[in-house]
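Remarks on the structure that follows.
Only one protein chain is missing; all other protein chains are in place.
In order of appearance the chains are A, B and C, and numbering begins at 1 in each one.
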């Protein structure tokens, strides 16, 4: 109190001085607004899925990882982005009492620029309640149709007619999993537990027949395929648990295995692929990137990655083995210069890829603590 | 491979030996069951509230903090336990799309032994969406009525007739906050922004009249009251921002301030109360425990506590200043020997209180990482 | 004049408290919402990810964005770190139709201002934003308009989910 009194005396002088000087004008009353569009520039979308509440899809700058906003679908949110990158779809589940009660499943369509729900389409309450993967939700036939993977656990695919805004068909896909949207036409191909691939087509009226089934393509017991592959032109490339690449042509009536490539031959250390979205392709340079881990064993196929392999798909040549940050999800941006995004732990990692240095991946940026990102998407 | 072959030879011998010895019988097929009751013994209930998904109320052993189970109400879950400790009530909110859409508010009644919802009563979708506090949900009149605090932000109280299982009345309490359930009869008292207390009563038919309003009891500007008080017989004791205890008799027609006690007089360090459930009372020994912090300033009234003060309510005497672990919530178990629970950060702390050592609080146990616990409850 | 002196005195009184305050602030009553890193993210963000153009107004106060003067009673995630600004809700969210109000002292012009803390609503919280918790002149729910523990999205029709908080100067305090 004595100190305070002494200060008061001193400060009276100071205050008087201050008042004698120029005093800025007071702040004018401000107006509360709502932003009308997200920050400009290319976007990277990252799903942080929840199983006991709202999920979040973060929108960050593809160049600088700056946070632009987020949209919030329901539980076990799946995601697909249209080619233009301006419309995002998510399929998710709502239980009446969040963790119990009647389930409602919906597709929400989001306008990216305004990060807003533009419409909601109710779909059968059968969506596969699983961590988000690209193969679980697709756009196909020039984005006329939206496909959603179901599992009850019997598997089927819900076909949504986007123009009509309603469900067109539910196609049973017993024993099969994941949808590979065809490059053209109303068709998807799926991977089946007997080692075959099956292609399904449908008509505008929702009619569909029996699938076109391939020969046995892989051995689910001996060398299982990871289900999230990379589109390489007319082909799809899938990695296997043992480190082989399976090249499947899904453009014809019946899916055909065109080649199997032993990616790890001659490499020491018992390396094998690992992760979920573990393979991605840069079309401009014809390079595949695959998440890998060493000392593989039965059951390690979803462990943290330790390396990112760059693989020349034309030359069938391993170009470079870069260190990874433990990611289990990769995504290539299709710019002229390859730029690679990885998600793992609670972070997103960005790598610059140097075509002049055998496509070495150099870690250049991190969004630490963004959440447990299960899948990313970006427009070309 | 060479190593493996060599090992095979060696191990063939070992294996033959092993087989020659006694081999245990194979494990019989097991049956999946569901536990029928939580582990026996007294319980401590701890709310981990969510604002974007299901909340959790953890049930842990009051003696050993062992996890017994949990129940999962909706968002902004409030909680009250009946006197017997066998029935738990929670009021919470469900939005149709979790973070948006039409709100439904419900009271869930949980049977503690089976950790199950026994009934659900829909109430007006006006529940105060606020972190859980004891004064926001109460049982009164021998547990005939359940009271829930509303805020739209206009305040009112929903009265639920538990026998009928339906809402009996919604009593407007403009400018007032929190319900202090009367010791007897259908009545609650609330704290108002003009410094008065107001008592509301109602009839079995849901009729109610004007409240009985006290004289001005406190100065909300100069020395505001924390709203979560301690029941001391016929009295309620509230702490103020400046460190005074306000003793209010809510047993008569009109609430009456009976005494104000300057708890911090003569104590150096500018100590003041802090927290939310910051005051608790051990009836057997007549001792109050209050969360305190030093170097108080305007706005520090919800900062981390640094001390727990033991205060003899009869003698009006500060007994002991124990170090705290930063808690903002306290709860006294009413056993013969006082046992104090504190919640703060993501942990629960347990203190043994020694009546022979001026009620010093000795930290004896921690449940680290249980979550952000906003409120605890336990039966006597 | 007295007011000005009081103000200066208050600021002097405060200087010594900055350290503990930053820590103490980490236990707000809405701060249980802040789960980044499992620990509560208080005034000092564990990993502050600020859009570069927003750092400016925190720079003068040691880089602690929550210490910025107009955040004196802010309890919530900063909208400016999730696509909004200090005074605008992020795109696609809805501003709360009601708010609590703080009275904050601006050291730049030595004036006290009324600051409306509106919540932005209808989306799930973005844990990557900084969570601030300060309570100058804050009061419990019996002074509802000064109360920062509650979800101010409560009065919105459709969007009642808490998202983030802005701080809008609505006038000078008298």
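As a convention for this text, a residue touches a chain if its C-beta (ideal position, glycine included) is under 8 Å from a C-beta of that chain, and two chains touch if they have at least 3 such contacts.
Only a predicted model underlies this, so the values are computations on that prediction, with no experimental measurement involved.
Trainee: Which residue among B:71, B:176, B:310 or B:353 touches the omitted chain?
Mentor: B:71
Trainee: For the chain left off this view, which of B:51, B:238 or B:367 is in contact with it?
Mentor: Once the missing chain is taken into account, the touching residue is B:367.
Trainee: Considering the entire assembly, which residues of subunit A contact the chain that has been omitted?
Mentor: Where subunit A meets the chain not shown: residues 48-49, 51-52, 76, 93, 95, 98-103, 128-131, 151-153, 155, 175-178, 190-193, 220, 224-227, 276, 293, 295, 297-304, 326, 328, 344-346, 369, 371-372, 374.
Trainee: Residue-wise, where is subunit B in contact with the chain that is not depicted?
Mentor: 4, 7-8, 11-12, 14-16, 18-19, 23-39, 50, 53-56, 58-59, 66-72, 113-116, 367-371
Heads up, the rule we're going with is that only the chains that are shown with their structure count from here on.
Trainee: With chains as vertices joined when they touch, what's the shape: line, ring, star, complete or other?
Mentor: Per interface graph, the chains form a complete graph.
Trainee: Go ahead and note the Å separation of the Cα centroids belonging to subunit A and subunit B.
Mentor: The answer is 41 Å.
Trainee: So what's the Cα centroid distance for subunit B and subunit C, whole Å?
Mentor: About 26 Å separates the centre of subunit B from that of subunit C.
Trainee: Indicate the residues of subunit B shared as contacts by at least two other chains.
Mentor: 52, 98-100
Trainee: Quick check: what residues of subunit C touch more than one other chain, meaning two or more?
Mentor: Expected reply: 123-124, 161.
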